[in-house]
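In this view, the complex is presented without one of its protein chains, the others remaining in place.
First chain written, first letter: the chains are A, B and C, and each begins at residue 1.
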Amino acid sequence: MSLVARRYTPQIIVTIIILLSIAFYYLYINRDVAGAFSTADKALSDWAVIITSFALIVGGIDILRFHLTKVRKEGLKQAPFSLVSIGLLVTMVIFALIGWYISYSNPAAGIAITTQPQFRWLYLNLYAPADAAVYSILVFYIASASYRAFRVRNPMALLLLVTALIVVFGNTTIGGVVWPGFLPLRDWIMTVPNTAAFRPITIGAGLGTVVLGLRLLTWRETSWMGRRE
Amino acid sequence: MIGWDVIGAWLCAAMVVWIYSFVYRDNVFYKIAEHMFVGTAAGYSIALALDSLNRVLVSPAVRSPHTFWSASWHYVIPAILGVLMFTKYSKKYYWLARYAVAVNIAVGSGLALRTVPIANIVRQITATIVPLWGSDPVKTLNNWILVLITLGGLTYFIFTTFPKKAEGVKPSLTYLVYRGLYYIGIYGMMVGFGALFANTIMTRVGFLISVYLIYIQPQALASAIAAVLTAAAIILGILRKR
Amino acid sequence: MKTFRSVLIVSLILLAIGVVSAVSWFLRVQLYTTRAPFSAFIMLVVLLAAGYIFMMEARGGKLFPVRKIRAFDAIEEAVARSVEMGRPVHMTFGFGTISSAMAPQFIAGLGVLSHIARLCGKYGAKLITTLGVPEAIATAEEIVREGYYSAGRPELYDTTYNVRYLTDQQFAYASAVQATIFRENVGANIVVGPFYAESLIFMEAGNMVNAFQIAGTARETQIPFFVLVADYSFIGEEIFAAGALASGDKETLASIRGQDVGKFLAIVLIIMGILALLLPGLKGFTFVDILNWVWKVG
Partner (left out) sequence: MSGVSYIEKILGSRELLYTLLLLSVILPIIHPLGIPIEVSKRTRDVYSYIETNLRQECHVYIEVYYEVAARGELEPNLIALTKHLFDKNCKIVYGSLSAFGVIAFSLFRSMASDLFEDKVYGRDYVYLGYIAGGEAAAASLARSIKGTISVDNFGNRLEDLPLMKEVDKATDFNLVVIASSGTDVFAYYVRQWHTPYNVPLLFAALSVIAPSIEPFVGAKQAVGMLVGQRSAAEYEVLVGRLGLGIASMDAQSTSHMLIVAFIGIGNILYWGKRLSSRRGGGK
């Protein structure tokens, strides 16, 4: 009994939902049935949204737990940092809850969870710049990665380097000054060999996905359940 | 008086500088910025979660309870499954969390299984069916390259069957074709990788320019102060390690 | 005998689909959607059927050798080296969530994690798993726990140390991961899953601490960074094969042969299509049109 509840039921859920969602997409039959399918399909994705939302709340608790444990283990050295994280997390949630409350108590104010003024201030002045900064930090990393990656160790690396140089010169105005042919050559590389190179990878990724789907359907892929009993 | 706008602008500039400082060395200001960022982001995602719960579940149930209970009553099931996710803290009932994970994994895999045969397989195959002859030599050559690299890449990925070369025997034609396509595939993919890598540099530099224009340039003083502070922290950190 | 039975079952299913389709076609029923070409559905069914046949053959005792995937073999070396250096092993999955079409890649990553967890248990390595997907926290905890417990080292398992969920916002997660890699001074940095722009951040952070790096994803735009920067990399579909190899189960391994069938099919269709371009085409109906044909009655 317990094995049924612990292992089989979740797998049955997976099998049924995958088959249903394939059927909802591919089958039509007539307009009414198709309409019912797309309603059911929408409901399924809403289910996922609801579950993800709860998962995010569980995740929030996990973050609190992680930082509290860290403070307990590492003491004063870590405490200020962890407290900053916890403090901001709680503050954001409180502002969000205020926004939520206002959206019901005073709908005319036009304030919702994510448009609560203090919440927006934190978002715009803390989250947004940090987000943009981490994204653009990649420019440093791509520079140091190219310094190491384009070293000519073998013929293949030479090919790699030559391609990269053509694309680099084609992308910049200085390339046009050096030799006007870089731009058309770069366009050719991006449209012909580049497209061709990623095509088998795309096909392969698709095939891998289908086969993994098969393993899920036939209960051979169980890593997502964690513990093996 | 210093308004919230000014504080906000200074905070923006400082956050950017502090986060950039990590590429030089880990330091106390990066650590602060990172923890601030993680805290805000975690709060933000919880807020987004509340927002979508509100949108899908709470708002329809409160605003028009009748339609909700007649048409969307089943939303209660994922809500229950969602609450069951908290059982992961229990030693005895931890497995109840799996039900919810099962639904999400299945929805995700189902989405993948419906789009993949079209987008990843059929469309790619039809795009590779191009004429290998014709009056335009440039176009024909391009088509040959396209087809050969695609077939080569597919050959490269074969996992379970491939012709083997027997010792001392002249290699068979199948073997030669296989090896040839294999090498065309791997070299072709390398060209693709090099091109994509180099092409990405441009968008990344473009993003750095945007960030500089938005956050650093308007607040040069704040960024300079933040930069000096970080530099001091890094140097202090190095000295202390010695 | 078993093989024969499974082949029979599969062909019966295919036959049933064919009969139902044919009957509904003659009855002028719009059985399939017009959103997708019919060939896509056929392709899906054929691939699932082919994979299933191989799995059944494997159950009947047939073995399918799978070629070596160097990145997969390197995982053990990476774990062993980290133990020698006394540094922890780090694993992360990327930012793609499991309720989107990225789910299969994420599951492949989970398969690799269970392999790493078992190896960490075997060698007594410390494992740090960082996560950006909240649904997977419980799963990752279970997998890591299983790895240590099955190797008889329950004392090494500590939930808050081993599994760290860091937020689901892409770059907040990325910044926290790079800090974790750097501050914990990881000896091996293994990243397998659906990656977006954060891929290179993890690679460079690993490089800063001279970690042994193994990386893999099936997201085309991020593969170059992994191939050019990591010590070993899984390219594209190899991550799915890695998940199967990790299970060590011969039936699961046999399913990989389904991927090869798909590749042969693709090669054959491409060559046939190109040759068919030579033919005039039946009433203006070319080979590509067959592949693009949409089920439409009336």
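Rule of thumb we're sticking to: a contact is a pair of C-beta atoms (placed from the backbone, for glycine too) under 8 Å apart; a residue touches a chain by one contact, two chains touch by 3 or more.
These figures come from a predicted structure and were not determined experimentally.
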Chains still shown that are in contact with the chain withheld from the display: A, B
Absent-chain contact - pick from A:54, A:81 or A:150: A:150
Residue touching the undisplayed chain, where the options are B:131, B:180, B:206 or B:237: B:206
Of A:71, A:88, A:122 or A:139, the one touching the omitted chain in the full complex: A:139
In chain A, positions touching the absent partner: 128, 132, 139-140, 143-144, 146-148, 150-153, 161, 164-165, 168-169, 171-177, 180, 183
For chain B, the residues touching the chain missing from this view: 23-24, 201-203, 205-210, 212-214, 217
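In this section, only the chains that are shown with their structure count from here on.
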Chains touching both chain B and chain C: A
Chains most often in contact, by C-beta pairs: A-B
Centroid comparison with chain B (C-alpha atoms), farthest chain: C
Chain centre separation in whole Å, for chain C relative to chain A (CA means): 16
Distance between chain centroids, defined by C-alpha means - chain A, chain B (Å): 5
Two or more partner chains touched - positions in chain B: 19, 22, 31, 37-38, 40-42, 44-45, 85, 88, 98, 100-101, 104-105, 107-109, 111-114, 116-117, 121, 124-125, 128, 147, 150-151, 154, 157, 189, 192-194, 196-197, 200
Residues within chain C bordering two or more other chains: 36, 41, 44, 47, 97-99, 104, 107, 135-139, 141-142, 166-169, 171-172, 175, 223, 225, 228, 235-237, 241, 256, 259, 262-263, 266
In the complex, chain C residues that touch chain A: 29-36, 41, 44, 47-48, 51-52, 55, 97-99, 104-105, 107-108, 110-111, 113-114, 134-143, 145-146, 150, 160, 164-172, 174-175, 197, 200-201, 203-204, 207, 218-220, 223, 225, 228-229, 235-237, 239-241, 243-244, 246-247, 249, 251-252, 255-256, 258-259, 262-263, 266, 295
Contact footprint of chain A on chain B as seen in their complex: 4, 7-9, 11-13, 15-16, 19-20, 22-23, 31-33, 35-54, 56-57, 62, 72, 74-75, 77-79, 81-83, 85-86, 88, 95, 98-114, 116-117, 119-121, 124-125, 127-128, 142, 145-154, 156-157, 185-202, 204-205, 207-208, 210-211, 214-215
Chain C contact footprint on chain B (complex, rising order): 19, 22, 26, 30-31, 34, 37-38, 40-42, 44-45, 85, 88, 94, 97-98, 100-101, 104-105, 107-109, 111-118, 121-122, 124-126, 128-132, 147, 150-151, 154-155, 157-162, 189, 192-194, 196-197, 200
